[in-house]
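Left out: one protein chain. Kept in place: all the others.
Moving on to subunit A:
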Amino acid sequence: MVNLNSVPPKHGRNFYLALGLEGSANKLGVGVVKHPVLAHHADSDLSHDCHAQILSNIRDTYITPPGEGFLPRDTARHHRNWVVRLARRALDAAGLRDPSELDVICFTRGPGMGAPLHSVAVFARTLSLLWRVPLVPVNHCVGHIEMGREITKAENPVVLYVSGGNTQVIAYSENRYRIFGETLDIAIGNCLDRFARTLRIPNEPSPGYNIEQLAKNAPHKDSLVELPYTVKGMDLSMSGILGYVDGLAKDLFSQNTKNKILFDPQTGEQKVTVEDLCYSLQENLFAMLVEITERAMAHVASNQVLIVGGVGCNVRLQEMMASMCRDRSNGQVHATDERFCIDNGVMIAQAGLLQYRMGNVVKDLAETVVTQKFRTDEVYVAWRD
């Protein structure tokens, strides 16, 4: 049994307040979360049901022109420029007049891009010293998992974490979120983003969303363009698929009629459109994801799936996952919408507050150094049985 009430809230209140700061990639997020103190949390395994109230959830995305990705230096500058304004807005929206009322300030320690992580960590340290509020460093992936669990109330799901920088299938066992399968090279979001760059489609609101919309309108859904299918046991690899589909797109733009996949060899007529390529890429990648998730479910004998991370708001992925679960007895899919799927400050506050309530705080600022490599299974999950 876990005691989530071991650290009492400030000033004898009956609730906790946490500020979360997220900036591991091109999204800068600030959020405030409130947890009521509940008696049954003193000896329970209910970390997925904290009755969390989201007081504010503000996000700003650094958007680059079509055909360009975000570079660490520019992203870090964006975060530095905006973090004070966002934090102000978040505190105002939460109705917090006196910021020293906060129990804890949570920030992303990793994994992510070094420079953006660092600029947000500096901000977190400053606030902590200014307001005399303790700090908690949070693993970004654990943040996603805890937010997904709190929103969907999924107790012990197999987690598919798919975003721009990560692709992992995770299941909980003995105080760790263990990685059952993951990408061996690039992440799925990275694969989609880079394909969007090749197609020169806008990065607004997000490249993956635009690919999804294009795929919906694919004219030849019956004749799929065959792409490499690279599942390796529980792991997958995506760089080869990206290279292949990039090559096809380039042939399409240069009207290379020698390519028999894209053009009819007799008439030279175009058989495949950009939308078809998007559709085929999505179908292929998502089939791989669903397959390794199903493997993990069979392995740990679980029937719940939780999809988290930016790619998790893709409706087609959610549909495919639901279809897989229908073939398994009592299968259930849990997914959240873009407010919680895409990187945000609230999830960092949620995971950080759980850590804080188990008594895990920074005692020396040296512990707040950010790290680009920070695996999900390195975190000791004290708040679960």
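The rule is simple: a residue touches a chain if its C-beta (ideal position, glycine included) is under 8 Å from a C-beta of that chain, and two chains touch if they have at least 3 such contacts; residues count from 1.
Here is the rule we use: contacts and distances are computed from a predicted model.
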Listed names "[RNA-polymerase]-subunit kinase", "Eukaryotic mitochondrial regulator protein-domain-containing protein", "EKC/KEOPS complex subunit BUD32" or "DNA replication complex GINS protein SLD5", matching UniProt entry of the absent chain: "EKC/KEOPS complex subunit BUD32"
Touch with the omitted chain, as defined above, among A:T108, A:N284, A:Q304 or A:N344: A:N284
Contact partner of the left-out chain, one of A:M320, A:I342 or A:V381: A:M320
Touching residue (missing chain; options A:I179, A:L252, A:C313 or A:V381): A:I179
Contact partner of the left-out chain, one of A:A42, A:V84 or A:A298: A:A298
Interface with the undisplayed chain - residues on subunit A: 111, 179, 182, 223-224, 226, 229, 233, 283-284, 287, 290-291, 294-295, 297-299, 319-321, 323-324, 326-329, 373, 375
